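One structure coming up, written as structure tokens, with questions to follow.
Complex shown without one protein chain; remaining protein chains in place.
Presenting chain A:
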């Protein structure tokens, strides 16, 4: 059984399909249809809802937006699910709704509930910027143009919500209006009470949270279950007991098997409630990121020690995906176009792998063996990712190139890092996504950099090697030729940026990336 709050109503659910999405649940079982399906693949945000979870600070809840179309009901245990129908009080619209109305933020209205929910989450987190703790604290006065920092904050919050009608300007205005003066609301008033309710659910002595399908029309004899273990030991035991089980971390890719290919997912094991996998540990030497830590949660820590990684991550999926997705999931998924594996390769990261046999540590270098194939043993889980922080004196860049700035999959992702002393490259890492069947470190090109001067001439041999050794595909996102050209040109860009940084004598530098210019 799982227990959660649907707005302010408790729900106990035991018998339900384990692969039912929250969106399907709301629209067909609860018959609450304010939440819309735009794509059922987590790409448009029309189904955005907000989850409230207890924070470590007593009485305080954390609010985060999610795509309900690719989130399973089973993951709701111990959480509050807030839907668009619940924001208004009687005839009184919530501040976020009122702002959307006043700014003419809706035209056809179909994307609007999703925008309202993202805006609601933004208003709840207005003092907590996802990536840059220095960014605007929402003090912008109402009559000023949306300033760049605030615009950036709004773009991060709403980048996963597509609108085809408005061109977004009025929605941007509505968001700025809300951020200028966030009003206390009924959620604030009940926050402590809800916090306690959710804590009570979470600490109740009960069997492991989970769901059981009452009867599956497709495979009547198959056991169909959703498990939400609370410890790593429980988790690996489940994996041993159910060899067919699929792990759900963020589930932002796994859910598409169900919503797009319509495959039943019979046994699901959710990592989100496993205490050990929620740890985020930063020391002088390493950053250890628990396997269930979402991208959003790791953002501010990454910003401290690996800012180039953090700023790329602002463009990994959209906020709804970053609120769910995990780095461990990205690695285990082993897609050649995943955004974090090339960076982890360049950083010489290690994977903590747990199974019924015990724990082992695998270097990420060598982990990817073929298209979506890894050396992860059967019945094992990536419980954490360990990033050595031994490249602080390296020049490090992470570049993502895609058709669209926000919420797009890379044509090429490049992690380029080198250590230079006295003008000579002493060591280097070149890792790419989108150029082969796996995320790839190009050791031969790294070798060609070592000993060379940090100049355009010095990198040309490495560029030749990239050109000769990489074998990208032509697909819907980019041609092989473009990808190959990008790998070389991005190395050029990194070198130019290095030179600019090295020569920075106070004279104005010239922008080299459109993102820096615009």
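One rule holds for everything that comes next: a contact is a pair of C-beta atoms (placed from the backbone, for glycine too) under 8 Å apart; a residue touches a chain by one contact, two chains touch by 3 or more; residues count from 1.
Operating definition for what follows: contacts and distances are computed from a predicted model.
One subunit of the complex is not drawn; among "Protein-export membrane protein SecF", "Xanthine dehydrogenase molybdopterin binding subunit", "Phosphate transport system permease protein PstA" or "NADH-quinone oxidoreductase subunit I", its UniProt record names it "Xanthine dehydrogenase molybdopterin binding subunit".
Although one chain is not drawn, the whole complex shows that of A:18, A:54, A:78 or A:113 it is A:113 that touches it. The chain omitted from view is touched by exactly one of A:40, A:62 or A:428, namely A:40. Listed residues A:87, A:267, A:398 or A:449: the one in touch with the omitted chain is A:87. When the full complex is taken into account, the listed residue touching the unshown chain is A:100, out of A:6, A:51 or A:100.
One of A:60, A:169, A:241 or A:467 touches the chain omitted from the figure, and that residue is A:169. Even with one chain removed from view, chain A keeps its contact list with that chain: residues 28, 31, 33-41, 43-44, 46, 83-85, 87-88, 93, 97-113, 116, 142-146, 148, 151, 154-155, 158-174, 177, 217-218, 260, 262, 401-409, 411, 456, 475-479, 482, 485-486, 489-490, 492-493, 496, 510-515, 517-518.
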